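The following block contains the structure, expressed as structure tokens.
Now for chain A:
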Amino acid sequence: TGSASGGANTGTTTVAFVPKLQGIPYFEAMNAGGKKAAEELGIKWLYQGPTTADAAAQADIVRSFIQQKVDTLIVAPNDPDSMAPLLKQAQDAGIKVATADTDAPNSVREVFVNQTTEQNHGKALSESLMKAMGGSGEFAIVSCSETAANLNAYIDVIKKDVAANHAQAELVDLVYAGEDQAKAAAMATDLMNAHPNLKGIVGLCSAAAPGVAQAVKDAGKIGKVFTVGGGTPMSMAPYLKDGSSSAAVLWDVQNLGYLTAWTGKELADGKQLQSSFDVNATIKGVKYDPATKVELLGPPLVFTKDNVDQYKY
Partner candidate 1 sequence: MTITALKQPDAASQRKRGFGYRAAKMLLTQRIALLGLLTVIVLAVMVSLNSAGALSGSYDADYLAAALISAVPLAMLGLAQLMVILSGRGGIDLSVGAIVSLCGIVFGYSYGVWDLGLFVSILLTAAAGALCGAVNGFLVAYIGFPPLIATLATFYAFKSLALIISGQKPISTVQIQEFFSAAQAVEIPLIGQNLPNIPLGIFTFLIPTAALVWVLLNRTTFGRRLFALGTNDVAAAWAGVDTRANRMSAYVISGLISGLVAIVAVAQFASARPDAGVSGNGMALPAITIAVLGGVAITGGIGRVSGILLATLLVVWLNAGILLAFAGNEGTQFQLLALGVLLIGASLLNNLTRKKFGVLH
Partner candidate 2 sequence: MSEHPTTPRIAMRGISKNYGGVRAIRQADLTVQPGTVHALVGENGAGKSTLIKILAGAEQPDTGTIEFDGKPVTITSTTDAIRLGVQTVYQEPQLFPDLSITENIFVGREIKRGVRVDWAAQAAQIQELLDMIGLPHKLATAPVGDLSIAQQQQVSIAKAVAGDASILILDEPSAILTDAEISVLFSIVRRLTARGVAVIYISHRLDELFEIADTVTVMRDGQTLDTYDIQDLTVTKIAELMVGGILTEQREPRSFHNVAPTLELHNIDLGQLLNGINLQVRPGEILGLYGLLGSGVAEIAETVYGMKQPTGGRMLYQGKPMVNKGPAAARRRGITLVPANRSAQGVFSFQSIGFNISIGDLAKLSPLKGWVNKRRERDIVLDLIKRLGVKTPNENQPISAMSGGNAQKVVIARQLLSTPKLLVLAEPTQGVDVGAKEEIHRLIGQLAASGTAVLVVTTDLAEVLRISDRVLVVREGSIAAEFGPDATQVDILAAASGAVTTRKAS
């Protein structure tokens, strides 16, 4: 067997990140941020994801990273529960483990690199939507995977926030379109037909957000039906500009990737995280809660037609 600190790599710290799936702008942007960090911090950044958001395929990749004896292994789990035992296995092999983007709360991970809280994100979505809708009217949600924990948490926050603060607004339907833009668009069309008074649609994930906007555009209902969603800037830019989407709520994904890589290095070096710190000139005021071991990048970022062109992913 090889030495404790690496099989293929010699000397430099290796940080591996396993996204939920490869090839979507969101995780590729995290990858870009991670690569940038690797250059600046002098570490080795490994990125490998499954072709579909599949827990089993992801597990195979995690196993191969354990085998590669990376220094830090960071995962955005498709299924938090199933990732927990694998993370334990990695830790037993002497690897520092963390999660990013999506947590595995019941696991041995040493840090969760969180973009923003579910509370904040959900609230930003509902506030953007209510602002566009003028605080009243019927709205619907097009979600993606039926089983995605974070999406389901956002839904709860939106429901509660609207009930508490916008009595005239009403959630009339909730549908699931998978990670399929065309299906999201078709379902949004059906929703607008079923509810002629529909005033707002939330496209919850990065596939649904442009899908619902496209549906509004196709139906010629720009200005009558307002959409918000969790889309990436470049995919949302055309819709933000033509008004079929009012706002895209996300965070600076490249910075999240950068922070993920940086955190990986800190873990590998055995350093203790401060409760609040700056990473570099652009990533400032990161919070860390030692009790829950959660890092927080900052408040969500709301893209509108005015700022969307600043982000190239």
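With respect to how the candidates were assembled, all candidates are chains of the complex that A comes from, given by their letters.
Keep in mind that, in the parts below, a contact is a pair of C-beta atoms (placed from the backbone, for glycine too) under 8 Å apart; a residue touches a chain by one contact, two chains touch by 3 or more; residues count from 1.
Keep in mind that what you see is a predicted model, and the values were worked out from it rather than measured.
> Which candidate among 1 or 2 is in contact with chain A in the complex shown?
It is candidate 1 that touches chain A.
> Could you please specify the touching residues of chain A with respect to candidate 1 in the complex?
1-2, 7-8, 22-23, 46-57, 59-61, 63-69, 78-79, 81-82, 84-85, 106, 145-147, 152, 176
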